[in-house]
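The complex is shown incomplete by one protein chain, all other protein chains being positioned as in the whole.
Per-chain residue numbering starts at 1, and chain names A, B and C are given in the order in which the chains are listed.
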Amino acid sequence: MATDTSPTDAEAACFEAGIKFGSLYHQFAGTPLSPDSAASLEAAMEEAIENQPHCTAVTVAVQRDELEAELAESAADYTELTGRFLEVEIVVDYEDCEVVTCMEMADGYPLMRLESVRE
Amino acid sequence: MATDTSPTDAEAACFEAGIKFGSLYHQFAGTPLSPDSAASLEAAMEEAIENQPHCTAVTVAVQRDELEAELAESAADYTELTGRFLEVEIVVDYEDCEVVTCMEMADGYPLMRLESVRE
Amino acid sequence: MATDTSPTDAEAACFEAGIKFGSLYHQFAGTPLSPDSAASLEAAMEEAIENQPHCTAVTVAVQRDELEAELAESAADYTELTGRFLEVEIVVDYEDCEVVTCMEMADGYPLMRLESVRE
Partner (left out) sequence: MATDTSPTDAEAACFEAGIKFGSLYHQFAGTPLSPDSAASLEAAMEEAIENQPHCTAVTVAVQRDELEAELAESAADYTELTGRFLEVEIVVDYEDCEVVTCMEMADGYPLMRLESVRE
């Protein structure tokens, strides 16, 4: 007996949402970052990823408190973008299925997770 | 009446698979590439992404024919990695759900898609 | 007889300028790009690289004509950032030595070059 392994629309929507998250993180990780450049980087990350197919909305919030705390302990006045400085929400719409995903720190690692899948 | 919008294991597995694909593409796109360096880049891409959680296997095949064809028309002896030169398969295992995904060119764009979702 | 191989200030300034160019290009190449997102990407690239040491000014101009021409021939409404869509000028000041550098297309490749070195 064959089992159907074709993905559902909801599964495809979740796959699309994952692509956006991996893209956002690995395109921009390592970017030189300071309090003065945070706003322009947020805007560029949002608008760049919103170009991708099925991507309805991207919200990027550089965590200024984390950034200021790191720079206070450093000899430099800038650092590199990494997950520690990011909170992100991405909404994907694929064939009438809406997926909401977010990234936040958990145990010292940036955790990307599915918040909701609504058909 | 409330609708349950919690993701299933299969949906979470598809999200994880998408993350791997977006990561692989946007981490390595733009890398200087020649026929001589193709094998080491394939190996590094595979092993780097296999580090990510729930990622069972990654297979990257730089398309030598495409690469040679591009370089034959060029004054340079290398180019930059982009989707045109890539075929990729990624397998993710998440909570007993196996997702197989692949990337190939379609209409001039690198198309990432779900092949199968097996619980 | 030993030859002094210590770099001059002007040579160090040129090295610094090269770092900024390599950083800018390889950090942002591959970013999803459309006419609507070009302005935010320009601003983010400029402000990110200006964070780097000794970097006085960065000017990034996404070539809208090139971008529109590529999208007119495509099924998609966005593409990926590559040198074909960029003109960049970077000014570095290091120990009273000012270096002006720029990037423009030459023979189908993005050519980064030193414009002037002024002590």
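Here, a residue touches a chain if its C-beta (ideal position, glycine included) is under 8 Å from a C-beta of that chain, and two chains touch if they have at least 3 such contacts.
Everything numeric in this text was worked out from a predicted model, so none of it was measured.
*Asks:* Let's see if you follow the contact definition: name the visible chains touching the chain that is missing.
*Replies:* A, B, C
*Asks:* Given that one chain is not shown, which residue among A:D9, A:D36 or A:E80 touches it?
*Replies:* Once the missing chain is taken into account, the touching residue is A:E80.
*Asks:* Tell me where the left-out chain touches chain A, residue by residue.
*Replies:* With respect to the unshown chain, the touching residues of chain A are 25-26, 29-30, 74-76, 80, 82, 107-109.
*Asks:* Considering the whole complex rather than only what is displayed, give the residues of chain B touching the chain that is not shown.
*Replies:* The missing chain touches chain B at positions 23, 27-28, 30-34, 36-37, 40-41, 43-52, 77-78.
*Asks:* With the missing chain put back, which residues of chain C would touch it? List them for me.
*Replies:* The missing chain touches chain C at positions 3, 5-8, 10-12, 14-27, 99, 101, 112-114, 116-118.
One rule holds in what follows: only the chains that are shown with their structure count from here on.
*Asks:* Draw the chains as points, connect those that touch, then say whether the picture is a line, ring, star, complete or other.
*Replies:* Contact map by chain: complete.
*Asks:* Report, in whole Å, the distance between the mean C-alpha point of chain A and the mean C-alpha point of chain B.
*Replies:* 18
*Asks:* Distance-wise, how many Å sit between the C-alpha centres of chain B and chain C, to the nearest whole number?
*Replies:* Using C-alpha averages as centres, the distance is 28 Å.
*Asks:* Can you list every residue of chain A that touches 2 or more other chains, as numbers and ranges?
*Replies:* Residues 23, 27 of chain A each touch two or more of the other chains.
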